[in-house]
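With one protein chain removed, the remaining protein chains of the complex are shown where they sit.
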Amino acid sequence: MTTTEPLQVIQADGGVNGYDPQMPESELLHCYRAMLQVRAFDAICLKLQRAGRIGFSIPNEGIEATQVGAASALRKSDWIFPSYRDFGMALYHGVAPLEMMHNMFGNARDGAKGRQMPVHFSFVEPIRFVSISSPIGTHIPQAVGVAHAARLRGEDTVVLASFGDGGTSSLGFHSGLNFAGVWRSPVVFLCQNNGWAISCPTEEQTASDGFAIKGEAYGIPGVVVDGNDLLAVRKVTLAAVERARAGGGPTLIEAKTFRMGGHSTSDDPKRYVPAEQFEHWKKRDPIPRFEKFLQAAGLLDAAKAVAMNAEVTEEIAVAARAAEQVGPPALETIFSDVYAALPAHIRKQGEQAFDLAARRGEARSGDGTFPL
Amino acid sequence: MTTTEPLQVIQADGGVNGYDPQMPESELLHCYRAMLQVRAFDAICLKLQRAGRIGFSIPNEGIEATQVGAASALRKSDWIFPSYRDFGMALYHGVAPLEMMHNMFGNARDGAKGRQMPVHFSFVEPIRFVSISSPIGTHIPQAVGVAHAARLRGEDTVVLASFGDGGTSSLGFHSGLNFAGVWRSPVVFLCQNNGWAISCPTEEQTASDGFAIKGEAYGIPGVVVDGNDLLAVRKVTLAAVERARAGGGPTLIEAKTFRMGGHSTSDDPKRYVPAEQFEHWKKRDPIPRFEKFLQAAGLLDAAKAVAMNAEVTEEIAVAARAAEQVGPPALETIFSDVYAALPAHIRKQGEQAFDLAARRGEARSGDGTFPL
Amino acid sequence: MATLTLLQAINDGLRTAMRDDPSVLVFGEDVGKKGGVFLATENLQKEFGAKRCFDTPLSEDGIVGAAIGMAMNGLKPVAEIQFQDFIFPAFDQIVSEAAKLRYRSGGQYTAPLVIRTPYGGGIRGGLYHSQSGEAYFCHTPGLKVVVPSTPHDAKGLLLASIADPDPVLFLEPKALYRSVKGEVPEGSYRVELSTLREARAGKDVTVFCYGAMVPVSLKAAEESLASGIDVRVVDLRTLLPLDEEGVLEHARSTGRVVVVHEAPRFCGFGAEISALIAEHAIEYMEAPVVRVTGFDTPFPNTLEHHYLPDHRRVLDAIERVAHF
Partner (left out) sequence: MATLTLLQAINDGLRTAMRDDPSVLVFGEDVGKKGGVFLATENLQKEFGAKRCFDTPLSEDGIVGAAIGMAMNGLKPVAEIQFQDFIFPAFDQIVSEAAKLRYRSGGQYTAPLVIRTPYGGGIRGGLYHSQSGEAYFCHTPGLKVVVPSTPHDAKGLLLASIADPDPVLFLEPKALYRSVKGEVPEGSYRVELSTLREARAGKDVTVFCYGAMVPVSLKAAEESLASGIDVRVVDLRTLLPLDEEGVLEHARSTGRVVVVHEAPRFCGFGAEISALIAEHAIEYMEAPVVRVTGFDTPFPNTLEHHYLPDHRRVLDAIERVAHF
C-alpha cells in the first residue's frame, strides 16, 4: 500500500515522457510564477531581517515545488492547514504579497493584527489558509476535524495538512492520522521531508524506512514523491485529493526535498548540515528544473523568465515598502479577540493600559478612549 | 519485517510439533500455576467487589496466557511496565498474593500506602513491576528511558512495556516507540489486542491492518502471536527479549486475545460485546489449552490440576481475609512521599488535618502527634 | 418540570441541544453504544445515530484537536473527556489552540466547542479519577470554564455553553451526578455564563464555592446557624470569565470570606478570589480570607474522606472568620 521509490515526472532534459499535467498553459506558468514569488519573497525578507527591519523570517529555498505543486491540486473551496514553511501555497492561490508583508511587519493591516510572529499567516480568502500555529503538529487533528465536518455535511471539501519530517514525531501526527484512518476523512497529509528539523537530521527523528510508510500504522496509503519536481508533486497530490473527494479516504504523501537555507533567519545551517548535502541538492533546484520543462514545452524562454522574475521581485519589493509604512496595530488589539465579546476584567486591563500609554504620550491619535 | 499470521505453538490436541519451550518441567508447571492464580485472584476479587468489600477490580479472564507467557521470558533483573490488566506477570515472578490483596483493600500494608485505586500495584521485588498509572500510555516512553539508561550503563537489562489495543492510540505509544526505534533501546512492547478498549472495538480504534504493523512507523519489527497460547507468547517474547539483550533493539509484539469479562467490575460488557465473540473465545480459553499441552507432555493429570487450583484458591482466599483485617493507612500517609522531604506548607496542612481528626475522635492510637 | 439528577439533567441538556440544532455532535471515548462510563450520553446514539454521537480512538489530543477543526468548520462539537484526570494529553490543544485561535487569527478562525468532563473526588478513585484541575485552565485567556452544582444549572449552563461562541470547558462534579436532584425545565433554556448564584442568603460571612463544594458549604452554613452565624453561600458557576464585580460586592457586603474548593490549595482557584479581595476590597475585610481546600498532595484513595473538604472543615473556617 506504500510506495518507496519517489515518483518523478520531469526528466533531466525537461521532458515528461508524454505525461499530461492536465493544466492549461496559463496554469503552468502560474505555478512557475508562484515559485518565483516564493523565492523573491524569501530573498527580500532575508534582507529586511538582516537590516533589522523585520524580526524573523523562514527560508523556503528548495521547497518551492512541493508547496506550489501540492497547492495546485486544490480548489478554492478546499482548506489548507499549512506549516510555517508553506506560504508558497498561499501565493499560488492568489494571496497578495502585500497581505503577507503586513504580517511580516506585524502592522495595523496584518490580518492577525500584529499578534503573531512574522510568517504566521492567516487567510480566509481566496482559499482557507488556516492561521499558522507555532506548536508543531497541533494542526493535524484539526485538519481532520474540518474534513470530518465537511463529510458529515455531505460537502466534497478536501483538506490539505502540511508538516515537516520533524512534525511526524508530534502528538498531532499520531492522533490526526489515526482519526483520519478510522473516519476515512477527506484529508491529504503532506510530509515535507526536507532532511532536517532545525539541526536534527531525519535519522535522529525516526528509525522508520522513510516517512510514507508511517501511514501503515493508520491504514493510510503512503506515497513518496520527488519534492523538487513540481509536476510529480502535483500528480500525487491530485490523485490523493481526488481519492479523498470521492470518499476514498486519506493519503500520506512524503515529498523528498531539501531545505537549502537555515531553519529560520536566526539559524546558521553550516554549523550542522554537511556541505555535500547543499551541493547535492543545489543541482536539484526545483525552479530551474521546472524552467527546463517549460522551455522544452515551448512555454518559456530566457527573456520571459527574466522579465517574470523582475516583475514578481518588484511587486514584492513594493509590497515590503508599503507594509513598512503602515504603523503598528492600535493598543486595543492586545485586548480584543480573546473572546467574541470583551469580558469586564480584560476591558479594565485595557483601560489601564490606555491610561498609562496616554500618560506616557504613547497613545496614538484615534486612541482617545478605550474603544472596546 | 512484520508478521501477520499469529504464531501458534500448542495444537488442538495439546501437541507442540516437537517445539522445545526451553523450560524445565517445574517452570512449565509454575506457568500453569500462575495462570490459575490469576483466575482465582480475579474470581475472589469479583466476589469481594460485589459484596462491597473492595471498591473495584479488573478482570483478566482470557488474558492469562499472554501475561504469564510474556513474563516468563524475563529475568528478575529486568523491568516490567505493566498495564492495569497485567498482574499475572507479578504473580508469575513471585509477588505474594497477600501483597496484592493489601493493595486491593488499600490498607496500611499496601506498598502504595492506600493511595491508588485497587489493581494499581507497585513492586520492586522480586522483579521491578513498576507502579501502575491510570493514564493510558504514559508508561511507554518511561520504559524506553529505563532501557536507554541501562544501555548507557552497559547493563543487559531488558524492559517489557505492556499496553492494550486502545493504548496504541495514546501519545505515549507514539513517542515511546519512536524513541525506542531511534535509540535501538532494549525494550519489548507488548500490545495485548483483546478486541476492546472498554466499549470501543478495535475498528473504532484504528484502521491499521492489526497492531503489529504499527512498528513499521518506527523501524521496529512487529510480530503477531496467538495470545491464548502460552508457549507461543513465551516463544515470541523470548526471541524479542534475547534480541533486545543482545543489542538488536526493540520489538513490537501483538498478542491477539480476548477480554472475557467486563472492562472492570463496574462494567457490563453484554451491553456492547456481541454474544458470538464470547462464544468464539470461550472455546479458546488459554488455561484448558495449556492444560492439554501439560497433559500431553505427561506433566499434569486431572487430579493434580484440581489440587493445584484448590491450593492457589485457598492461598488467595486466605490472603484476602488477612488483608481485610489490616486497618487503613495512617493519616500522615496523605502527606508523605509528595517530596523526598516534607515541605513546610504540607506539614502545616497535615498538622491541621491531624488536629481535626483528633477533635473528631478519628485519630488512631499512635497518631498522637503528627509524626512527619 | 421533571425532577432529575444532575447526570440526567446533563443528558437532557445534550438531547435538547441535539434536537434543536442538527450541527451539535457528541463524541468521545465510550460515549456511543455504552452511553459514557457515567451514562451522561445514554441513548443519544440511539436517538441521533452514530453520525452525531460516536466513539473515538483513545486519544484526548485527537478528540479535542478534531473538535477544534469541526468547530472551525461550522459544527458544534460537544466532546467528552472520560475523566478530567485524562484531559492532560489534550492540554496543548486546549491551551495553545482552542483558547488562542481567535486571537492569533485576528478573529478569522474560531473554535466554539464544548469539552465536558467529570471532575472531583468522592468515588474512591485515587490519584487519577478524582482530580479537580480547574486552576490549570482558568489561567488560560480565551477559554471559558463552567462548573454547575444543581441539575437546573447543569442543563441551563450546558445549553448556554453549547450556544457560546467561545471554547468552553464544562466541568461536571461527578460526586453530585447522582446525589443531587432538582427540578429541571423541559426543553431549551439557558443560564447565562459569568453570573453568580446566591445559593443561600446570609449577612455575616460569604462562602464562595462551586461544584461539589456547594452542598458541602450549604450544610456548613446550616450548621453555623447554631453558633448564630448567618452565612451567605455563593455558587460561582462560571470560573472564567469570572464575575469579579459580583464577587467583590459579596465580599464587601459581609466583610468576612471563606473560599472552598476540592483542588489543592497552592495556586488553586481560591487564590484568585483571595487576591481579588486583597487588591480591591481589603479595606472592607474584618477577618482573614480563609481557604478550605484539598491538600497540596496528590489525591489519595483510602483516605479520601480526609482529603476532601467536608462541612466540618468549612464550619471551622466560618467560625474562624466570624470570630476573628
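We just call them A, B and C in the order they show up, numbering each chain from 1.
Heads up, the rule we're going with is that a residue touches a chain if its C-beta (ideal position, glycine included) is under 8 Å from a C-beta of that chain, and two chains touch if they have at least 3 such contacts.
The structure displayed is predicted, hence computed values, not measured ones.
Enquirer: Quick one: say which of A:Gly15, A:Gly55 or A:Gly248 touches the chain that got left out.
Expert: A:Gly55
Enquirer: Per the definition of touch given earlier, which of B:Val124, B:Ala246 or B:Ala307 contacts the omitted chain?
Expert: B:Val124
Enquirer: Check each of B:Pro21, B:Gly172 or B:Gly249 against the chain that is not shown and name the one that touches it.
Expert: Reading the full complex, the residue touching the unseen chain is B:Gly172.
Enquirer: Considering the whole complex, which of C:Ala135, C:Ala199 or C:Ile318 touches the chain not shown?
Expert: C:Ala135
Enquirer: Among A:Ala246, A:Val306, A:Ala340 or A:Leu356, which one is in touch with the chain left out?
Expert: A:Leu356
Enquirer: Can you tell me which of B:Ala12, B:Ala51, B:Leu152 or B:Ala275 touches the chain that was removed from the display?
Expert: If we include the chain that is not displayed, B:Leu152 is the one touching it.
Enquirer: Considering the whole complex rather than only what is displayed, give the residues of subunit B touching the chain that is not shown.
Expert: Interface residues of subunit B facing the absent chain: 79, 110-113, 115-116, 120, 122-124, 130-131, 133, 135, 138, 140-150, 152-153, 171-172, 174-176, 178-179, 182, 336-340, 343-346.
Enquirer: In the full complex, which residues of subunit A touch the absent chain?
Expert: Per the touch rule, subunit A residues meeting the hidden chain are 55-56, 106-107, 114-117, 120, 133-136, 166-167, 169-171, 197-200, 204-206, 266-267, 271-272, 328-329, 331, 333-335, 338, 345-346, 349-350, 353, 356-357, 360.
Enquirer: List the residues of subunit C that touch the chain left out of this view.
Expert: Spelled out for subunit C, the touching residues are 85, 88-89, 91-92, 95-96, 99-100, 103-104, 126-128, 135-136, 138-139, 141-142, 240, 242, 263-264, 266-275, 277-280, 282-283, 285, 287-291, 295-298.
Operating definition for what follows: only the chains that are shown with their structure count from here on.
Enquirer: Which chain is in the middle, if each chain's centre is the mean of its C-alpha atoms?
Expert: Located nearest the centre of all protein C-alpha atoms is chain C.
Enquirer: Measuring between Cα centroids, what's the chain most distant from subunit B?
Expert: A
Enquirer: Approximately how many whole Å separate the CA-defined centres of subunit A and subunit C?
Expert: 39
Enquirer: So, what's the distance in Å between the C-alpha centres of subunit B and subunit A?
Expert: So the centroids are 46 Å from each other.
Enquirer: Scan subunit B for residues touching two or more other chains and write them down.
Expert: 169, 171, 204-206
Enquirer: Among the residues of subunit C, pick out those that touch two or more other chains and give their numbers.
Expert: Answer for subunit C, listing residues that touch two or more other chains: 56-57, 59, 61-62, 89.
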